[in-house]
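A single protein chain has been removed from this complex, and every other one stays in its place.
For reference, chains read A, B and C in written order, and residue numbers begin at 1 within each chain.
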Amino acid sequence: MRAAVVTNPIDVGSLILEVADDLHGATAIFIGTVRSTNEGREVREIEYTAYEEMAEREMSVILAEAGRAYEGAVLVAEHRIGLLAVGEASIAIAAAHGRRACALDALRYVIDEMKSRVPIWKREVYADGSQSWVDPTRVTAT
Amino acid sequence: MRAAVVTNPIDVGSLILEVADDLHGATAIFIGTVRSTNEGREVREIEYTAYEEMAEREMSVILAEAGRAYEGAVLVAEHRIGLLAVGEASIAIAAAHGRRACALDALRYVIDEMKSRVPIWKREVYADGSQSWVDPTRVTAT
Amino acid sequence: MVGEMLITVRFFASYADSLGLARTQLALDSGARVSDVLASVAQLPGATAIPKIPRVAVNHVFADIDTILQTGDEVAFIPPVAGG
Partner (left out) sequence: MVGEMLITVRFFASYADSLGLARTQLALDSGARVSDVLASVAQLPGATAIPKIPRVAVNHVFADIDTILQTGDEVAFIPPVAGG
């Protein structure tokens, strides 16, 4: 169970190795990457910022919750901050378990909770040079 | 959408790259690996065999079904056959989509259907040298 | 041989082990169905390992026992699958 806010590129392969275990036959992984468009606008890059101390704490709490809900799950999560280009990974989560349903459910729990609870924000920089903070709670027309 | 029965080790990193797409911000991956124990017996290795022509066809059908159910999903699946050591990957599936719920749901659909429909079998070789075909439909005591 | 057709029959995994056979050919009357293949296979030594209504594929597609066969068809007996 390791949760980290990082500034370097995320190495998904090393996360997979980190949760690998001869007793766990199922590993589920989620990777979130920067998309080239959002709500119809062309995105050039995204700047992620975090309340770092709290973000790592909250991520650890979420992993611990998933570990209790899906007993035996081995979990790791990294969220990258700083300026990310299109296609780069902002988040990666790996979940290993003896049963595939538990690995998949634990993975979904962690990503859903991270999206709603971890104090990390993103500012999209558009092709025209303008930028704006993304607010997922705001209803949009698209 | 590529489905393959392979004999060489599965390269998960290349599957992730294969589904990567600047329009798809969410990638979900499942990896199944050989466990060191099954139903209380110590497993030394597993031999996977396939009805190869049908297995690849059935895997392709499943990917196409998932692509229809979760429109826009980009999917790839590989199943390895032959003699696999503990810890080696027997199956890997990658699903990319613009929405994370769709990537995760498509991934789960593919792994669940592959488990029930693709004509692939495994013979476990135990630490004591004995071996047996695994029949997931047989209820066991454990 | 008017009215006869040749069907390839394939066995895998535990079925192949029990029968000591992975592939054979059967000559059946035209109009024969998968159920006729089952009846022939049931006579083979070691066939008790195969359930009365096994999972069967014709030309790589799952099929039911009423499926009418054509000469050259490949009928496969599919033991409980265990991939993944």
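Heads up, the rule we're going with is that contacts are C-beta pairs under 8 Å (C-beta built on N, C-alpha and C of every residue); 3 or more make two chains touch, one makes a residue touch a chain.
Only a predicted model underlies this, so the values are computations on that prediction, with no experimental measurement involved.
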item	value
Among the chains presented, those that the missing one touches	A
Among A:His24, A:His79 or A:Arg108, the residue in touch with the chain that has been omitted	A:His79
Sites on subunit A contacted by the missing partner chain, in the whole complex	32, 48-51, 53-55, 57-58, 79, 90-91, 111, 114-123, 133-138
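The working rule: only the chains that are shown with their structure count from here on.
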item	value
Smallest count of steps, each to a touching chain, taking subunit A to subunit C	2
Chain whose mean Cα position lies farthest from subunit C	A
Centroid distance [mean C-alpha coordinates] between subunit C and subunit A, Å	49
Geometric centre distance via CA averages, subunit B-subunit A, whole Å	24
Set of subunit C residues in contact with two or more other chains	84
Overlap residues in subunit A, where contacts from two or more other chains coincide	100
